[in-house]
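The complex appears here minus one protein chain, its other protein chains still in place.
Chains: A and B, in written order; residue numbering restarts at 1 for each.
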Amino acid sequence: MRKTLKEIAQLIQGEVIGDGSIVITGVSGIKEALAGDITFLANAKYAPLLATTAASAIIISKDTELPKACAVIRTENPSLAFARVISLIAPAEIKHYKGIHPSVVLGKDVKLGKDVAIGPYVVIGDNAQVGDKTVIYPGCFIGQDTKIGASALIYSNVSVRERVSIGNNVIIHSGTVIGSDGFGFIEVSGKHHKIPQVGTVEIGDDVEIGANVTIDRARFDKTVIGRGTKIDNLVQIAHNVVIGQDCLIVAQVGISGSTVIGNNVILAGQAGLVGHITVGDNAIVTAQSGVSKSIPAGAIMSGYPARPFQENQKAHAYVHNLPKLFDTVKELKKKIEELEAKLEGK
Amino acid sequence: MRKTLKEIAQLIQGEVIGDGSIVITGVSGIKEALAGDITFLANAKYAPLLATTAASAIIISKDTELPKACAVIRTENPSLAFARVISLIAPAEIKHYKGIHPSVVLGKDVKLGKDVAIGPYVVIGDNAQVGDKTVIYPGCFIGQDTKIGASALIYSNVSVRERVSIGNNVIIHSGTVIGSDGFGFIEVSGKHHKIPQVGTVEIGDDVEIGANVTIDRARFDKTVIGRGTKIDNLVQIAHNVVIGQDCLIVAQVGISGSTVIGNNVILAGQAGLVGHITVGDNAIVTAQSGVSKSIPAGAIMSGYPARPFQENQKAHAYVHNLPKLFDTVKELKKKIEELEAKLEGK
Partner (left out) sequence: MRKTLKEIAQLIQGEVIGDGSIVITGVSGIKEALAGDITFLANAKYAPLLATTAASAIIISKDTELPKACAVIRTENPSLAFARVISLIAPAEIKHYKGIHPSVVLGKDVKLGKDVAIGPYVVIGDNAQVGDKTVIYPGCFIGQDTKIGASALIYSNVSVRERVSIGNNVIIHSGTVIGSDGFGFIEVSGKHHKIPQVGTVEIGDDVEIGANVTIDRARFDKTVIGRGTKIDNLVQIAHNVVIGQDCLIVAQVGISGSTVIGNNVILAGQAGLVGHITVGDNAIVTAQSGVSKSIPAGAIMSGYPARPFQENQKAHAYVHNLPKLFDTVKELKKKIEELEAKLEGK
């Protein structure tokens, strides 16, 4: 994106205060913004950041006090306006594939929508469907009866097994595997017998899935990733997991089988969750935590085994003060011995 | 699977007690079973679960008391009978590839068994062998001199490097890499020089390997996965690791170089093991544990650094009670001061 502030203001029907000729080259959150970025302020609690942000311009509401540091666009609804600005930014430097490469192997009765683009050496199984404007990069495998929505973007060497359902506007990065068998075995006389995993995976609209992620199919029924949820690289999602909407699942997280996660949940990097638990809406699990029990809505959990963040912090503080405690107890012991000696001596 | 209980009983030569006309649609462990499932009871210690299982039918021995909740098949050996039932269940909805796709690139002197099926864009190196009835999905790479047994199933985009040996009935899920170089370097004057990794990997019969797993080849000699061991997604197995038979290695576990693991070992999710240690038969390592020393047979290890489960639980309990201890010590200090004052006062 290279647009003047004035051009952006016109697109979102806002009012420029400051230099409308400055060139905006990116979007960012108010904390992370750099020179050239436009950002926004929607929540009054972040107002102090107006004084320190490095952004070149900021979208604010009509009743927010003007910052001194940067130019401004005033508008009724900064959140909505900013969302529009983001959607205007075409990642211009990526030229995706166009058309269906002659090497693409299509099974029987595959249905391709309008303006679908499929790169070389993609293989699509019988009865699969691909929606309008979806782009599939080279080397992908799409199994039989799998449905991919419209305007999806699937990067190279992705594997999607049979009967999986993927929504609209989904982005899947390279090397990711969707619909592999769940890890299900029954031990009979010391040997592990495979339990057939005949369910599937359902991925909602607007989901983004990182590189080399694994999402297993359900035993029966389906593993679900809810609309708008974003998944980082190398995440493991086991069979029958159900994840709600608008969650953030950071890199290398592992979620065990049949665990159910609410909406707007954040699981930070390398966290692990056991199976068969529930995580309430808006809960946060901090990095590397190990969650062994269900978590109520809104809770912030930390440590291993995970407990409320404050409690975990306190426990760390207590452990940190152990050397002093050992010293104190040693002193008390000595004093008691002195007292005993005194009493004896009398 | 859709079979009546009566049909199943005939196949395993058992006796139905209850409604033989009910339709069984799946198999499961007694704890996890759902309506429609058949399960089994072989170990008397699980007998209480007979009263609570949600299974529609259960295979029991002739001397087990009849449960009230569900129909029953009585047989001499429930374990053996149940193993047969599992093998009867064809995962009917997966139609694998048939025949050799014309795009498959075969090196010199490749030997393919009977009824081998290889999907589009698979590349197989010189002198490689593929056993009867093995199925290889699109986009796989099989290196030179690699041998794959009979009735193996290799999903899309798997990479198996040169001179690897894979047994019969092995399942490998998409994106997995077998035979990549071990992580071996020698530091000379601050620079890391690569140690050639010229060994290989040997994978026993009946092994299942999840998606996006990495199993490195040995420096010399071989990295070994024993017969019947099951490996979940995103597991890392370093060079020269030797894993015994019938182990369960859960998702995101990492095993460092040259570590030797016995039979029937369970490594739970995200556990990590240092190199050059041994883990005895039937040992269990709980989730996220960090194992820094060898583990005796049958031990259950937990925490970081991993120690016996009970001990680790106690340590957690002690830490949990630290606030009380700090308070107690504070009180004792006060009392001692009072005692001192009293004695002084005299």
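FYI, contacts are C-beta pairs under 8 Å (C-beta built on N, C-alpha and C of every residue); 3 or more make two chains touch, one makes a residue touch a chain.
Nothing here was measured: the structure is a model prediction, and the numbers come from that model.
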Candidates A:Gly210, A:Gly226, A:Gly257 or A:Gly280 - the one touching the absent chain:
A:Gly210
Given A:Gly125, A:Pro138 or A:Gly280, the one touching the chain that is not displayed:
A:Pro138
Would you mind spotting which of A:Leu11, A:Leu49 or A:Leu325 touches the chain that isn't drawn?
A:Leu325
Which listed residue (B:Thr223, B:Gln270 or B:Ser302) would be found touching the missing chain in the intact complex?
B:Gln270
In the complete complex, which positions of chain B touch the hidden chain?
103, 105, 121, 123, 126, 139, 141, 144, 157, 159, 161-163, 175-177, 180-181, 183, 185-186, 188-198, 212-214, 216, 219-220, 234, 236, 238, 252, 254, 256, 270, 272, 274, 290, 304-305, 314-315, 318-319, 321-322, 325, 328-329, 332, 335-336, 339, 342-343
Residue numbers in chain A that touch the chain omitted from display:
1, 26-29, 34, 40, 42, 79-80, 82-83, 86-87, 89, 91-95, 101, 103, 119-121, 137-139, 155-157, 171, 173-175, 208, 210-212, 228, 230, 232-234, 246, 248, 250-252, 264, 269-270, 287-288, 303, 316, 319-320, 322-323, 325-326, 329, 332-333, 336, 339-340, 343
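Please note the rule applied: only the chains that are shown with their structure count from here on.
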When the C-alpha atoms of chain A and chain B are each averaged to a single point, how far apart are the two points in Å?
27
